[in-house]
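Only one protein chain is missing; all other protein chains are in place.
And now, chain A:
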Amino acid sequence: MLPLSLLTAAQNKPMLVELKNGETLNGHLVNCDNFMNITLREVYQTNPDGDRFWKLKECYIRGSTIKYLRVPDTLLDVVKEEQNRARDMNRSARGGHMGGGELRVVVLQEVVVVDVVDLCEEEEGAAEALNTFSYCSSVCFLYTLSIAV
């Protein structure tokens, strides 16, 4: 996951920014760019010793002055989810045809023990089934019999 996709997803979320000089800024992210320049709103600024505070309505921070950003933990899952969805969309777009398909999944463990045929209406469903199977078995052999007409 790219750091900048996390930052982009943090729009309107609260965050803490520490600058290289030790100052910290707490506020909600308004916008950011590829240089990591950011604008925050409703900002609480502290000096490097943490004993003086200022409140700012809005501020702009040059990306190069930032040491790190602390963002809400929940964002990680949000971004991962988004990326998965984008990947799936991409896959089905490249697949082209949207007709029903048959996916055959053969699971091998030393010898062939299971032979599962999963019939899927949608190509997306097939991809999902494939994902599930490759997750639950470490050694498995997958192939597509026919992805339809």
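Just so we're on the same page, a contact is a pair of C-beta atoms (placed from the backbone, for glycine too) under 8 Å apart; a residue touches a chain by one contact, two chains touch by 3 or more; residues count from 1.
The rule we apply is simple: contacts and distances are computed from a predicted model.
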| item | value |
| --- | --- |
| Absent chain [UniProt protein name; select from "Ubiquitin-conjugating enzyme E2 32", "Ras-related protein RABG1", "LSM2-LSM8 complex subunit LSM8" or "Family with sequence similarity 114 member A2"] | "LSM2-LSM8 complex subunit LSM8" |
| Residue among A:Val30, A:Cys59 or A:Leu75 touching the omitted chain | A:Leu75 |
| Where the missing chain touches chain A, by residue | 1-7, 20, 22, 36, 64, 66-73, 75-76 |
